[in-house]
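In what follows, a structure is listed as C-alpha cells, so that the remarks can point back to it.
With one protein chain held back, the other chains of the complex are shown just where they sit.
Chain naming follows the written order as A and B, and within any one chain the residues start at number 1.
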Amino acid sequence: MITLASDFGSPYPAAMRGVICARTDGRIVDVTHEFPRQDVRAAAFWVREVLPCFPPATHCVVVDPGVGTDRAAVVVEADGHRLVAPDNGVVVPVARRLGNATDGRPDDETEAFDVWEYEYENSEMASSTFHGRDLFAPTAAAVHDADGPGELDRCVRTDEWVDLRFPDPEVGEEGAVGEILVVDDFGNAVTNVPGEVVAGLGSVRVDGERVPVRAAYAELDAGDRLVTVGSHGNVELAVNRGRGDRAFGVAVGDRTALDW
Amino acid sequence: MITLASDFGSPYPAAMRGVICARTDGRIVDVTHEFPRQDVRAAAFWVREVLPCFPPATHCVVVDPGVGTDRAAVVVEADGHRLVAPDNGVVVPVARRLGNATDGRPDDETEAFDVWEYEYENSEMASSTFHGRDLFAPTAAAVHDADGPGELDRCVRTDEWVDLRFPDPEVGEEGAVGEILVVDDFGNAVTNVPGEVVAGLGSVRVDGERVPVRAAYAELDAGDRLVTVGSHGNVELAVNRGRGDRAFGVAVGDRTALDW
Partner (left out) sequence: MITLASDFGSPYPAAMRGVICARTDGRIVDVTHEFPRQDVRAAAFWVREVLPCFPPATHCVVVDPGVGTDRAAVVVEADGHRLVAPDNGVVVPVARRLGNATDGRPDDETEAFDVWEYEYENSEMASSTFHGRDLFAPTAAAVHDADGPGELDRCVRTDEWVDLRFPDPEVGEEGAVGEILVVDDFGNAVTNVPGEVVAGLGSVRVDGERVPVRAAYAELDAGDRLVTVGSHGNVELAVNRGRGDRAFGVAVGDRTALDW
C-alpha cells in the first residue's frame, strides 16, 4: 500500500497517482492533499496523527516549499512503515512516534528509525517545480516494490537529516502557555498543551476569560465555547457546532494562556 | 466494499481509512467528506441519493454533532446494504429507499429495513471527539467482514431508533410551498417539491416572479434563471452557468413558493 499526502489541492495529485499506477500495482490510498499550503509543521502534525492508524505501508508525504533547490529527498523506515518525503522534517515527528510505538514512549529521545538519502535516477530530467510527480512518486513506487530502502541502488544511509520538533508548552502549577499548532476543518484550534493538564478541571481561564472544560462538544449549547481534549490528545479551543478559531480569535502560531 | 461519507473535510478521514485498512482487505470507496458541517439532514438527503447507485456494500456515514454524548451507534440492513452510523437519523431515509427499492414504493410506511444497536468493544478507550476513527471505522470493518450484523456479539436488534423525515411540501391546485433542503456545489437550490408538479409547465412564478421551467440548464442563456427538475427528482432553482442560490436569494431552510 502506498499512501499519498500533500498540500497540492487539485489536480496535481492525479499526476502522482498516474506515475505510481504506471510503475506498480500497489494499492493507493489518499491521506489528503489539502494540508495548509507550504506549512511543513502543520503537515508534520497531521501525518503524525493519521499515519500510525495505517498498517505498515509506504507513505509519500510532499509538502515542499524548497522544491527545485538542493534540499535532499529522504526515505525513513520506522516500525515497518516507510516514509518518502523531502528532507525538511515533515516526516520526522511521525517517524519518532512510529519508532517508539511498541514501547509506548512517544517522543523518546532514543530514535528508533533509520534515514536514507535518495538520489533520483533522472533528477536532471525532473522539473524544478513538481517533484511530487518527478521525484517522490517514482521513489515511492520503487520503495514500495523493494524489500527495503537499502536494496535500492540510489538509497544511502545517512545520519544527517533535517529535524522538526513542535514547540514545548510552558506548564506550571497554575497554568500553561501554549501555541496554536493547527486549526482543523471544523475550526477547532489545536494547541501544543497536553490534555492531561486540564484533566479533572471544570473550567479554565483562556487568555483571561473563564471557559468550561468538557469531554464532548455537545455537552454545551450550540454556539458555546469550550476547552476540550481532541482526538490527538492535546488541548483544543472549540465551539459546539461552531468554529473555535473565530470564537477565540486565534490563528496558527498564536500563543494562548490557560490558567486554572 | 466499504464506502465512507462524512463532514470531516481533511485530514480526519485518513485516520478512518487507516483504521479500516489495518482491519480488513475490503475495498474502500469514498463517497464524500464534504457534507455541510454537522448538517445531519443534508447528509441524509445526499446519502439517500448516492448510496443506492452502489452495489450492496457496507456504508459508513458519520455526521455526528452528538459525538461523545450517549447517542447510540446503529447498524442498519436494507436490501443487502449495511449502513453504519450514529443513531441520529442520518441513514434512515436511504434505508427507507433501499428497503422499498424492489417494489417501487419509496417512502412507504412499511419499513423494510432492520436496525441493530452496536456497542463498541472498547468504548471506554475511545476519544470523546472522534468516533469516526475510534468507533464507526472499526465497526464498519467488523460489519464488512461478518456475514451479518446479527453475527456480531455486540450487535443487538432494536426497534428504538431516531427517525428523520424531510418536511413535506404543501402542494395545491395553483401552487406549492416548499423548502430548500440542500444547495449543491454548483449553487443549485434543491427543494422538497417533487418534480411532477412542474411537469408540462412552461414557467412558474417563484416567490412572485415568473421563471421558465426547462429540462436542461443550457436551454437558456448563460446567467438566466430557471426552474428545473434535478437528478434527485425534486424541483431545483438554478441558473445556467451560475449559482441559483445567489440568483434567487435563498439558503438551506428557506421556504419558497411556486405558483402556476
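The working rule: a residue touches a chain if its C-beta (ideal position, glycine included) is under 8 Å from a C-beta of that chain, and two chains touch if they have at least 3 such contacts.
For clarity, every value in this text was computed on a predicted model and none was experimentally measured.
K.L.:
Touching the absent chain in the whole complex: find that residue among B:Asp79, B:Asp145, B:Asp184 or B:Asp254.
P.N.:
Counting the whole complex, the residue in contact with the absent chain is B:Asp184.
K.L.:
Out of B:Arg165, B:Arg210 or B:Arg241, which residue would touch the omitted chain in the full complex?
P.N.:
Selected residue, touching the omitted chain: B:Arg241.
K.L.:
Of the residues in subunit B, which ones touch the absent chain?
P.N.:
1, 3, 5, 29-35, 46, 49-55, 57, 184-186, 215-219, 228-231, 236, 240-241
K.L.:
Mind pulling the subunit A residues that touch the left-out chain?
P.N.:
8-19, 21-22, 28, 37-38, 65-69, 127-130, 133-134
Criterion: only the chains that are shown with their structure count from here on.
K.L.:
Roughly how many whole angstrom separate the Cα centroids of subunit A and subunit B?
P.N.:
From the centre of subunit A to the centre of subunit B is 31 Å.
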